[in-house]
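The complex is shown incomplete by one protein chain, all other protein chains being positioned as in the whole.
Up next, chain A:
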Amino acid sequence: MLQTPMADHAAPAVALAVRDLAVQFRSEQGVVRALDGVSFDLHAGRTLGIVGESGCGKSVTARSILRLIDHPGIITGGRMVLDPSTPREIDLASLDPESRQMREVRGGRIGLIFQEPMTALSVHYTVGNQLIEAVRQHHSVSVAEARNRATELLRDVGIPRPETRIDAYPFELSGGLRQRVGIAMALAGDPDIVIADEPTTALDVTTQAQILSLLRGLQEAKNISLMLITHDMGVIAEMADEVTVMYLGRVVEVAPVRQLFAAPRHPYTRALLRAVPSILARPRQRLSTIGGAVPHPGSRPFGCSFHPRCAERVGAVCMERIPDPVPPGQAGASCFRTEVPA
């Protein structure tokens, strides 16, 4: 298999290592393997982009890390190690989701930013109420002190007049401001890891750009390890240091961002890149979308899951065997094309 080191210079420490994560949703209709052996490393202070079409398991991955997958989803295997190879290392998969330890991780170590800034905040409480609650959950401070911190957080995320906005209800704010509140909420417990699940998908283009630059600024200022989930290759190009490409609950390619755009190795990545209407596309080039619909994870195609839509099949092997997964901690693709013939 073709492999290259993740980065040329000294690689930063790994903040979160996910290995062989498997998640199933069991119902009367059958078992849906939403995640089927997902592995990746999130490096400290870096941005890991996770990209893939709708339904490939990006949100399930994010929720699994916080142990918040909806019933009837269960983690059936794998590890999610926080601070691996340090004395502090803990495997989140081994914790009880309701344990104090897990709740300290939520918001305290790992903050979560949501896609829908309207529905992710409760309309029944003021911004301040929800934010102060998040601050006090992880810092033993008085209400007054928590309120000061909450105001500062709102200022940090670029909300004008935070002293008055803190008493507003979410429905009194614009979508962009609401998403800023959502970011403030994720940061309230001073987490060192932030997972942003399509943080700009629901916003208009101008606001999108502002929120992305805010995220980048905050990441630098607070040295945050950012896991950025998106289905937009443009966002990946702009934000990510490393990229994990997912397809039907599996990781199909891992690469540093430059390498991914310059020399994508997996046919699925190439197809995604062709579909981007971006500066990368040559003028008047016809936009290509990937042919065929994403199969449901419940009816995963035999062999390489991508084979029904793959334009670059190497032969019968694609229909018969599953290509090896990308080796953990390394760049590579899970595809027979990239496997060196023995």
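Operating definition for what follows: a contact is a pair of C-beta atoms (placed from the backbone, for glycine too) under 8 Å apart; a residue touches a chain by one contact, two chains touch by 3 or more; residues count from 1.
The rule is short, and it goes like this: contacts and distances are computed from a predicted model.
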item: Record-based protein name (UniProt) of the chain missing from this complex, from "Acyl-CoA/acyl-ACP dehydrogenase", "Dipeptide transport system ATP-binding protein", "C-type cytochrome" or "ABC transporter permease"; value: "ABC transporter permease"
item: Candidate in contact with the missing chain, chosen from A:Glu89, A:Glu152, A:Glu172 or A:Glu220; value: A:Glu172
item: Residue among A:Ala15, A:Ala93 or A:Leu121 touching the omitted chain; value: A:Leu121
item: Sole contact to the chain not displayed, among A:Gly176, A:Gly189, A:Gly249 or A:Pro264; value: A:Gly189
item: Residue, one of A:Gln137, A:Thr201, A:Gln259 or A:Gln330, that touches the chain absent here; value: A:Gln137
item: Touching residues (missing chain, whole complex) on chain A; value: 63, 66, 68, 70, 98, 103-108, 111-112, 114-116, 119-125, 130, 133-134, 137-138, 169, 171-172, 182, 185-186, 188-189
